[in-house]
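The structure is given below, and queries will be raised subsequently.
One protein chain is absent from this view; the other protein chains keep their places.
Showing subunit A:
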Amino acid sequence: MFPESLNFSIRKPINHFVDMLVTNYGSTFRAISDAILQVLLLIEGVLRGTPWWVVIIAFMVLAWLGTRRVVLTIGVGIMLLVVGMLGLWDQTMQTLALMTMATLISVVIGIPLGILAAKFRSVQRIILPVLDVMQTMPSFVYLIPALMLFGLGKVPAVLATIIYAVPPLIRLTDLGIRQVDHEVVEASTAFGGSPMRILFGTELPLAMPTIMAGLNQTIMMALSMVVVASMIGARGLGETVLNGIQTLDVGKGLEAGIGIVILAIVLDRITQGFGKPRRFK
């Protein structure tokens, strides 16, 4: 047995800290929460308000622009049609809105952090272990305090999704920029490019396939969070899965599970398509 005299616990201080935050700063967090919620509701309103066939056509156009493959484009259309026929259209749009919001914020946070990590070794040394913690900490540990601060529902779900999903984007942005050929960068420097120009004109474009792979991973990980997000009241496909399994309605759970898989395949193929370097333009 481990000697009890060496025990120490951060349990009570942490509990009191969270209590204090909720009691004294609750309104501040609510204000942040409302701001995020407004944007999210806007995205959701657009997605749920648009007729279903317009959404499907929009996805097919995106798939075509990304891949230029006829079969894949038609496949995307059919798969989304299946989601609708399973009666999951509304839930899918809610999940899509949540994902879009989480991905947008992830890009805003992830790419600049990735660039910083690539440029400064010290930043990288701090960021990498933090990313490890973010990816391994069980999400319920931060979901419940997030819920107490930001209220039940979509906002804590978006935040938790970002915490889990942003690491690959940061890692791969960092990696992509580091992998850019030094000679190319040296040549740009020799031609008198400023550091900003080299970054935006040379490094980022060359790193783009890697960064897109990171974005693709971020979207996939965000999708894997939808069921966890539903445990704190985020509606959408995750809630249907949760409801299905919690009531032993295996069929219902599987239907919604298929919906999540379809959404994943569609988003994966489209982002991968955009990520590949285009040979024929």
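Note that in this section a residue touches a chain if its C-beta (ideal position, glycine included) is under 8 Å from a C-beta of that chain, and two chains touch if they have at least 3 such contacts; residues count from 1.
Everything below uses one rule, namely that contacts and distances are computed from a predicted model.
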Chain not displayed: protein name in its UniProt record ("Putative lipoprotein", "Inactive transglutaminase fused to 7 transmembrane helices", "Rod shape-determining protein MreD" or "Histidine ABC transporter substrate-binding protein"): "Histidine ABC transporter substrate-binding protein"
Of A:193, A:209 or A:233, the residue in touch with the unshown chain: A:233
Among A:144, A:206 or A:220, residue touching the chain not depicted: A:144
Residue numbers in subunit A that touch the chain omitted from display: 11-12, 15, 19, 22-23, 26-27, 33-34, 37, 41, 140, 144, 147-149, 151-154, 230-234, 239, 242-243, 245-248
